[in-house]
Structure formats: structure tokens, C-alpha cells
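Apart from one protein chain that is not included, each protein chain of the complex appears where it belongs.
Chain IDs A, B and C follow the sequence of writing; residue 1 opens each chain.
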């Protein structure tokens, strides 16, 4: 079983720009994270985009849907900013992609920070995608939610069941 | 659904002793790892022992089996040294504990090291334990194996299917 | 010999705000950094302010000068944002504080990031302040410069001799 990882940016992949003092996107940290997790899954990763999910518009969202539909793999993990992760989950569900298990995940703290939750979430998403039945899910905080039964609590930063 | 975590030591929890220059066990890093993963699962963790799994004998192994049987939770994660993880998986399977999903996991590099795979594995094990059917499993390298279909390759340090 | 550390904020002490995705100031990391460096110097640290040095105006700068003058210690380290560090060094020199060795230092990457230079710079500044003759200095990139012989190269982010 091969897993497709669609990289879209988000906090996961933010870096610190020494010259401007701002956070920005350079390259994805995903390959490094897979190495660090000694991950031996058959994984094909691709960068669809590198954006802050607050800046992701419908057109960008459609790109993610298109790649999730087109890829050969039946197990798909999408790394995504947490702010609009649920919205992209809805777009993926609306696309009615048959026979695929799609799991969105992200991070509250950039992987480049010592205290990031990214590695935990990646391990979680890659595990859920192997065993959950077809459908669209969000995997955060060690939990998994069906796309229509979750929201991000903006005040706490946590994902919670609807 | 509450998850029981049985902590038994292993590389996961090894620390560096500044005075002797040796690795040793002090306290488990599990609570810190759960915080870092922003884990919101209902988790009850207990330290069964803190040992190098090479030093784990049948009596110690039986302690783990006993706790896995006695605990109320039907989802059980065991953190364990990788060297004899499969052997403990066999002991747990032999005990024929009904209706429980038991997932063993560990780390190749101590969590206290910057490059540890521990957080990835913990996220993975906590996810598998929620969705796999009752049985005993090993979760390492992003993969999961039934207890009787896995071995650790001592040369590569990786777990592989039998 | 006691060393006074005047904390003024800067990249050194920036944290990542999980809820807004922005960098901000909470508490200083200085005590943690001293612990990690197993520093056994007699150090008295105080937070004068917690600001981005680009937002530091003349009034704020004067506060730093005042504290550097008033404190009892003859060795003073100032942690400071790099963007206007040289300007504050000029203000300190203009104040003509007699008999004191004052060393400014900072970081290009926040300490909370895995890749921060902060610990290196702190070790460096605390060492220079013990042995340099009275005067005002900048310690960055392993080097030390007299206040009137240094500038920050905005393009490279490095400090260089004039």
C-alpha cells in the first residue's frame, strides 16, 4: 500500500527568516520528518503549494482536490494549515472521491521550533490513513474526526468534535 | 474511549547522566511528549517499570501482561525497548486477553536526543490503538504488524514483516 | 565579580504564538539559557523591557542607559535585538559611564527555535565582559567590536568591522 502525501504548507513548514524576523516558507520539512520518524512506509510526497491556509482561496483549494482525486494511491495525507483545514476537508468531501481515505493534518507550532507537535501529528495521520475506511478525516491532537464532525476552536487552538 | 499507556522504559525514556557519561532511566518523558503533541485523548499513563528491554526477564514480562489484563481500558499502548518488543508482544498474545487492542511501540533514539523518533512513534501507536481490531500489535517505523508477523532486524534496527 | 544582565527583548526572546501564528514576547529565556550553559558565574539578571529593537525609541534607549549606569556591577551584558543594537551601543558610549565594561549581544534566530545562535552568543558575551577593559562593545558572530567600529550588514545579517 502506497501513501500519497500532498504538501500544502501551513504552520508545519514555516521557517524563521533571519533577515526580516518573519516566518516564511522555503522548502518543506516533510522528508526530514519522515527520516526522523524512521518511516518505512511506501510514501510518495509532492508539494502542491506552500501557503498559509488563511490565504488559501477556492482556486487553491480546488488544486488540492484535483490532486487528491488524480493520484493513484488510495491513501492520501494532506499537510495543511490548521486555520482552514476543516474547510478544505469539506471541499474534499464535496468532491465525492470514491474509494479513498484522505486524512488532513498540520501543526500548531512550526517543525523548525523545538517544541513542535508536527512529528506527533504526522505519525498519527500516517497511521490513521492506513486503517480508516474511505472518507475524509482530520487528524489532530492524537484524535481523528470525520470532516463533518469537527471544528477548530479558535480560542483554544484545539480541534473538537461537533 | 480511554487509552491506557503502560510505560516500561526502553530507549524512549533514556537520559544522559552528566556525571557518569552513561545513559540511564530517571522519569518517563511521556507526559511531556503528550503535551508537546497537544494530545487531547483521554489517556491514563502508568509506569510499570523502567528497564532496558534487554534486561527484561519473564517475571518482568509477566508484570506487563498482568497490567494489560487488569486495566479497565480496552485500548492499551505499551512503550517498550525495541530489542525484545516482539517477545513481549508474544507474551501478551499468549495471555489471550479478550476484547483489547494492545499496541507496543518504542524508539530507536532517546526522546531526550534532538533527533528522536519517539514523538512520531507515539503519535502512530496512539492512533493505531484507536482503530485496530482487538489483538496485539507492534507499531514502529510508521507501520503496524500483528505480533506474530514481525521481527526486528538487528542489523538495520528496523522492524519488518514476517 | 558579579555580572549584571539587562534584558531588553529582541529576537533572543521571541516565542511563537500558536493561536495567532505570530512571534511575540512572553518571558525571557535567559534563566533557562544560563541553566543549560551550566553557568556558574555570579549573575544578576533583570528585564528592563521586552521589545523588538526596531520599536525601541530614544526614551526606551535611555532606560537601558540609566540601568547600565545605576547598577552596582562593573560588568554589564545587554541582550538586545540586532537591528538597532549598534545604536544602543552608541547611546551607552555617549553616556560616558566610567569604569564599566558593557557588552551587547543578541541572536539572529529566537532561542525557542532549534537552530538558534543565542546560546553561543550568550556564552561569548559573558566571557568578553569578564576580560575586556572598560568600554562599550558588541559581541556577535564570535567576535567583539568597540561600539564605534561596528555596523550590522542588513543584507547578510552579520556584524562587521568599520
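Convention: a contact is a pair of C-beta atoms (placed from the backbone, for glycine too) under 8 Å apart; a residue touches a chain by one contact, two chains touch by 3 or more.
The model shown is predicted, which means the values in this text are computed figures rather than measured ones.
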Residue, one of C:2, C:22 or C:36, that touches the chain absent here: C:36
In the whole complex, what residues of subunit B lie against the chain that is missing from view? 11, 14, 16, 18-19, 21-23, 52, 83, 108-110, 112-115, 154-155, 157
Had the left-out chain been drawn, it would touch subunit C at residues 33-34, 36-41, 108, 115-117, 119-128, 130-132, 139-144, 157-159
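What we mean here is this: only the chains that are shown with their structure count from here on.
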Based on which chains are in contact, what kind of graph results: line, ring, star, complete or other? line
Whose Cα centre is nearest the centre of all Cα atoms in view? A
Would you mind pulling out the distance in Å between where the CA atoms of subunit A average out and where those of subunit C do? 39
Suppose each chain is reduced to the average of its Cα coordinates; what separation in Å results between subunit A and subunit B? 26
Please compute the C-alpha centroid of subunit B, do the same for subunit C, then give the distance between them in whole Å. 44
Of all the residues in subunit B, which ones touch at least 2 other chains? none
